[in-house]
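Here it is, the structure in full.
A single protein chain has been removed from this complex, and every other one stays in its place.
First chain written, first letter: the chains are A, B and C, and each begins at residue 1.
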Amino acid sequence: MAVTAPQKTATPLDVERLRADFPILSRTVHGKALVYLDNAATSQKPRQVIDAMSAVYLEHNANIHRGVYEFSERTTALFEGAREKVATLINAPQTREVIFCRNATEGLNLIMHTWGREHIGAGDVIVTTVLEHHSNFVPWQQLAQQVGATLVVVDIDDDGRLRRDQFTAAMAKRPKLVALTHTSNGLGTITPAKALTAEAHAAGALVVIDGAQSVPHAAVDVRDLDCDFLAFSGHKMLAPPGSGVVWGRAAILEQMRPFLYGGDMISRVAVDLTTWNELPWKFEAGTSAYVDAIGLGAAVDYLQAVGMDKIHEHERALVGYALPKLLAVPGLTVFGPKTLEDRVGVISFDVAGIHPHDVAQIFDSEGICVRAGHHCNQPLMTRLGTAATTRASFYLYNTFAEIDALVGAIDTAKKLFKV
Amino acid sequence: MAVTAPQKTATPLDVERLRADFPILSRTVHGKALVYLDNAATSQKPRQVIDAMSAVYLEHNANIHRGVYEFSERTTALFEGAREKVATLINAPQTREVIFCRNATEGLNLIMHTWGREHIGAGDVIVTTVLEHHSNFVPWQQLAQQVGATLVVVDIDDDGRLRRDQFTAAMAKRPKLVALTHTSNGLGTITPAKALTAEAHAAGALVVIDGAQSVPHAAVDVRDLDCDFLAFSGHKMLAPPGSGVVWGRAAILEQMRPFLYGGDMISRVAVDLTTWNELPWKFEAGTSAYVDAIGLGAAVDYLQAVGMDKIHEHERALVGYALPKLLAVPGLTVFGPKTLEDRVGVISFDVAGIHPHDVAQIFDSEGICVRAGHHCNQPLMTRLGTAATTRASFYLYNTFAEIDALVGAIDTAKKLFKV
Amino acid sequence: MDDFYREFILDHYKNPHNFGELADATHRYHDTNPLCGDEITMFLKIGADDRVDDVRFSGTGCAISVASASILTDEVKGKTLDELKAIDRDHVLENLGITLTPARLKCALLSLKALKGSAWGLHEWPGEEAKSS
Partner (left out) sequence: MDDFYREFILDHYKNPHNFGELADATHRYHDTNPLCGDEITMFLKIGADDRVDDVRFSGTGCAISVASASILTDEVKGKTLDELKAIDRDHVLENLGITLTPARLKCALLSLKALKGSAWGLHEWPGEEAKSS
């Protein structure tokens, strides 16, 4: 679908009603109504999530798993219940495949430190892409350097879409591992993760998918993707920072050695020998951030009640409205796909003659929060030939009016900078 | 000081006023007033901490560090402010030596995965103690097994105090590392960490101190201890689970390679080379659990306002009252020090003829929360010749009346079990 | 609590049936409850006709886990291996007749887990063999 004129496509969401659930959205910044367009960095939280967490502290807080008393049992039930909700959300074959961690970054590093160090050696090939966030790039780069493996980085075309030909060529090197983002946080590109996973499997590789930008914004189904690992962060999907998930196939997780050692992840400890607990606890050493995980459970409930497909559709409607408006601004360059195809509500752009930092600061004075910088995407920035971009990113609570405000603020910035 | 008759020593705290800050403490369980004596597992949270966290979500939530807009700057300032508060609490020479992590367990594993893997090799010696929590035992045991080093485990005497002679003998093996708990979560023993650190340094070892049970309960000063690393968990000191700290000497941290790779911890990423950010961020990959850290900052404020010395004194008063009462119960055995010397408010005991699980369950029906099990202390349990104990542990909000309730519940259990 | 710790449970706890080891066991399995450190070893002597000739259990446990093991071992004597494998968790919970919270469920079911491990001829977890009593 080519984007021509800005159109307010019907959104399936009752956005005003949703916004009422997010207390922060009615605040002002510098006397202006808040326009929060930094959702790819982190999302805001609905009252339902904030309250679910406070309720633990106010009503039945206790450490989980080992307590033989009511508060501990209640807290444990909510924590393990959150795991089931996450498993349902991503359609995991088994709940025990869902491992709670701090964020996508820790999840990806967990795979690197365990499966990676056990299976990748000198001469092996790891394939990744120039679209990756540093969190799905640097771990593999470092592992490759440490063990003498080769890192192959698949490029994008000038529209920001992955070079399928290069990916296919990379598979001929018979990699052990493919580390692939599902959605680019820098450009909004959706990669054809399912097809690429099939290709990678055919070449004998395992596939790690970085779902940090996909799981919050669309229905992601690990059975359908058929990937081997998936990592994502709760804080980008209405849940608190501190709630992250790494999912893996049980058969693989069971063969993996643990990552962190300590309380809760053991079966038995003797001075000379330790045996491990079952999945998922084998990978959850020490006291989990259980309130954050419970918050993630509440966030999943909220998202599921709204409907992941509807959220995706709403964001497409916003992009469909925003893209042509932005493309029409003189001196403005949009990085990444210029059509609605294979893209989500992340728009990176450059305003000629104004550095992204200055754009963001001027936006802030108008109450508009966007991100300016490299977005932890330096290889991508290098590919794009820039150090930084300005990035607006949408979520279920954003409105067409907020996009008007964004476009208006670009005008303000240009006037101020006389460009 | 020998303990003879139960005495209600004057406590320096206005406990009733403090209790009013903890909403959960006025709740009931099974119709009985809550008596929360599982503080070594986790602590309850004052309104000040719960509110500090909610305020972030309600007022200015945004991802930290990279945002050029007011919300991000405010949240970043609170997050980095929390770091300063923690640095002050432990008297760290430099704020950048304070690294936020999930919990003590992750902090200890961070040291193992970085400094440990870089410096411990075949034939090296690591010294630890039988008092350790699994989190300061299993990482070193596993490292030793993986690299072919030797793990020397210092024993305790029959009163649960560390065998100084054995420690000194172990130092003759010129270990590379000493991993030592400051306070035993199983027995309440305080180890002479400062003196042992000096001995370890004289032998050429670095010293890792597990402060999970000391930092919440007394003034801990890393300059005075002169240790090299200290790890502890926020959730045991009025802060949320998810807020943990590992402190290390800057000179050592700077030499260490990173632990997790990804966003925020880099200086620059190119396809073939990555350079690291400065301390402390080099060790904080991905989006930190920044709201949890802010909660920890509020908890530190609260604890400092009450006074760490007063908290310690209050807990000693509780132990001084509880110990003789418990020792007088027929069939009850107290594990660990039977005097107030070198011990804190953790009392592990056995009631002859009733398994700790059953003790805890009967206690729960009386509204009393205690822990039953091995407390992640299996090497210690083996040393004590038991699989599990019942453990009551105190904090600033506990009262003499709650100890009376505890002792009364033991009576109830004995009647029920006819022992 | 009187409801929970009924007379017969306390009786089984204080005087467990079939407690001890079986020198001529044909099947043996050791399991632990990682949350509390409790351990159980289940010994089976299976006769030529695939029936349980004798059974014993050893280890440490709470009232719930010991009573559960005591009752269960009473029941299995004379049963065939297949009958034994068919025993389900609901049956074990019915034996106790009390409502258990999730943490205590693990106590109640530890003996069944060990019995099944033994009946299926499973190996101990790696490394545990040496330390099982």
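To be clear about the criterion, contacts are C-beta pairs under 8 Å (C-beta built on N, C-alpha and C of every residue); 3 or more make two chains touch, one makes a residue touch a chain.
Here the structure is a predicted model, which is why all the values come from computation and not from measurement.
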Margin query: Among the chains you can see, which ones touch the chain that has been omitted?
Written below: A, B
Check: Where the complex has a chain not shown, which of A:9, A:48, A:275 or A:365 is the residue touching it?
Finding: A:365
Note to self: One chain isn't shown here. Among B:146, B:267, B:304 or B:339, which residue touches it?
What the structure shows: B:267
Next item on the list: From the listed residues B:48, B:277, B:333 or B:412, report the one that touches the chain absent from this view.
Entry: B:277
Notebook entry, point to check: Among B:45, B:65 or B:343, which residue is in contact with the omitted chain in the full complex?
Noted result: B:65
Margin query: Considering the whole complex, not just the chains shown, which residues of chain A touch the missing one?
Written below: 353-358, 361-362, 365, 372-374, 378, 381, 387-388, 412, 416-418
Margin query: By the contact criterion defined above, which parts of chain B meet the unshown chain? Give residue numbers in ascending order.
Written below: 65-68, 70, 72-73, 76-77, 266-268, 270, 273, 275, 277
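We adopt the following convention: only the chains that are shown with their structure count from here on.
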Item checked: Between chain B and chain C, centroid-to-centroid distance (C-alpha), Å -> 36
Next item on the list: Check each residue of chain C and list the ones that touch at least two other chains.
Entry: 35-37, 104
Item checked: Where chain A touches two or more other chains at once, by residue number -> 66-68, 70, 72, 266, 268, 270
